[in-house]
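First the structure, which I've put down as structure tokens, then a few questions once you've had a look.
One chain of protein is taken out of this complex; the other chains stay put.
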Amino acid sequence: MKRGLALYAVAAYAFLHVPLLVLAVFSFNSSRFTVWEGWSLNWYRAALHDGQLAEAAWNSILIAVASTVLSTIVGTLCAYGLWKRDAKWLSGSLYLSLVTPEIVMGISLLVFFQWMFRFLHVQLGMHTVILAHVAFSLSYVVIVVVARLRTFDASLEEAAMDLGATEWQAFRRVTLPVLAPGIAAAALLAFTTSFDDYVITSMVAGVDSETLPMVVYAMARRGANPVLNSISTTIVAALGALILFSERLRES
Amino acid sequence: MTRRTLFLMGLAGAAGCSRGNARRLNVFNWSSYVAPNTIPDFEKEFSVRVRYAVYESNEEMLARVMSGNSGWDVVFPTNYFIEPMRETGLLAELDHGRLPNLSQLDKPFQTPAWDPALRWGAPYMWNATGIAYNKKLTPAPGAWSDMWSPALAGHMTMLDDPVDVFAACLKKLGLRANSRSTGELIRAQREAILQKPLLRAYLNAEVRDQLVSGDVLAAQLWSTTAQQAIDASPEIDFVYPREGFAVYLDSAVILRESPRKELAHELLNYLLRTQVAAAIVVAARTATANGGARAFLPEAIRNNKTLYPSAEVMERGEWSQAATPEIQRLRDRLWTEVKSS
Partner (left out) sequence: MTRLRSLFLAPAGVIIGVLFVAPLAIMLVYSFLTRGAYGGVTADVTAENYQRVLDPLYAAILLRTFVMAGTATLGCLVLAFPLALFISRAGSKKNLYLQLVILPFWTSFLVRTYAWMFLLRDTGLINSALMAAGVIHQPLPLLYNDGAVFVGLVYGYLPFVVLPLYATLERLDKGLLEAAADLGARPWITTTRVVIPLCAPGFRAGALLVFIPCLGAYLTPDLLGGSKTVLVGNVIQNQFTTARDWPFGSAVSLLLMAFVMILLMLLIRRGGEKLI
């Protein structure tokens, strides 16, 4: 059985990674088409010179960082508060936001921002995208942190308070450090979903806030484009390196 | 002052500088619809920084601008979108005083049926929907009814657009493409449902690559996109179907929400210049509404039968019209039923 499982795992990983490997290999193909022509860095050069692409990538990173910071902080506090005692409306709304299809969320936000415009002259832009991203990643953060909190022994906090700490100090000095891995995982999740989002972003993005997924979608719609191959390969390589690096750090 | 504060101030200053003091203009256009130097030249001449983005369909454009606070200044809707956009208050009226180059337009485009006084849009490029096909098909397709041929099953596509698909069906039945009769539309829908099993997919511009690679042998396609495919491969050709076809015009419009209407007018006037329009045609293979520009075009393009078909071919063409809200609702529902079948 063990051998069977291992074989299956190889096949499963192949299924997961082969498409990306193929994209990577063909990003070095000098021909536009599937026929292999020769090694070339053309498409990477083209991607680098594409100003729109660079700006979209920068926007994506900016939005992801901003929304991750916001949603992680707010979500962690919220998870802690809910852990102490449930607030039905809040947890119910968080559940609801989890099950809302992306397109419904995107459209409802668009409609909302349109109403905001009537009264507050809010224009679609980076800020609307960041707000939208916080809205949908909040529930993910809360879930991850709550899961982590459930394995946390509440008596540690009580002990700290018995020894004279205020509630805030107990939270900061005792609970938070223990929660750290959970918070990190939640932040990672929030970052990834934000960086990857297309549907909601495309609905609430303004003129200056084109993100990488939007550019990728536009390019994919125009047909096969090897520049897309080079972009995706770069992203995967960069993130893969980041993961391996953080693994090394953790092990050492 | 701590070093940290100085550093942050420097960053802020740098951020401010990168924005520059140049004026801004936000332009949203169809993909592959300008020459490489069209926008940069405009930026240089008028000291403007243009944000230029592209879209693939009117619906995509409308989805972004319909909120009324999208931030775009100039967009390029197809003619049958102008009336709905005007009715929902999205457009700003054009000031002809700022658009002297309007006189460069071809006669028919100076008083189009949907906007006789050119109050809302400056005609830009026009195209028509026909059939792009691989020359190895014998006999070569020449009519819409050829797109219902079982011999092509699995190798042909239609556009992912109810307006175009129903227009083709209506023409196949010998009816007007802009029919407003419920009965006729239902007959057209039946044709579409019959055709669907034979289709490979409903694709827009992305079918161009599949035509070139040979995956697709016949596709309903716009003339400009077809010309781009022809440029990429000598095996592709384009035909205006015998039964007739729909003709479209894309115009430049100024959105009412724009705080930069004077600058937008400058852009429209600039695009109407004969040299500029001619350069766009050569680079992007489009068909310009600018009569003055046609004189500037190289011989090969001026007489290109795909982009500038002869008068007798144009006889069979029918200008697209905006549908009434009721007809649009019906067409929408019929299209959902087709896709659902």
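Order of writing sets the chain letters: A and B. Residues in each chain are counted from 1.
Quick note on the criterion: a residue touches a chain if its C-beta (ideal position, glycine included) is under 8 Å from a C-beta of that chain, and two chains touch if they have at least 3 such contacts.
Treat the numbers as computed from the prediction; the structure is a model and nothing was measured.
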item: Residue touching the undisplayed chain, where the options are A:Val22, A:Ala154 or A:Leu176; value: A:Val22
item: Listed residues A:Val69, A:Leu131 or A:Val178, member touching the removed chain; value: A:Leu131
item: Sole residue of B:Lys44, B:Arg119, B:Lys305 or B:Lys339 that reaches the chain not shown, by the stated touch rule; value: B:Lys339
item: Candidates A:Ala46, A:Val69 or A:Leu82 - the one touching the absent chain; value: A:Leu82
item: Residue numbers in chain B that touch the chain omitted from display; value: 59-60, 62-63, 66, 83-84, 87-88, 154, 157, 160, 162, 196, 199-203, 210, 213-215, 325, 328-329, 332-333, 336-337, 339-340
item: Chain A residues touching the omitted chain (full complex); value: 1-2, 5-6, 8-9, 12-13, 15-17, 19-20, 22-23, 26, 33-35, 73-75, 77-78, 80-82, 84-85, 87, 90-91, 93-105, 107-112, 115, 131-132, 134-135, 138-139, 142-143, 146-147, 167-168, 171, 192, 195-196, 198-199, 212-213, 216-217, 220, 224, 228-229, 231-232, 235-236, 239-240, 243, 247, 250
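In this section, only the chains that are shown with their structure count from here on.
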item: Between chain B and chain A, distance of the C-alpha-averaged centres to the nearest whole Å; value: 35
item: In the complex with chain B, residue positions of chain A that touch it; value: 33-34, 52, 110, 113-114, 117, 121-125, 203, 205-208, 210, 218, 220-224
item: Residues of chain B that touch chain A when the two form their complex; value: 26, 31-32, 51, 53-56, 63-64, 67-72, 204-210, 213
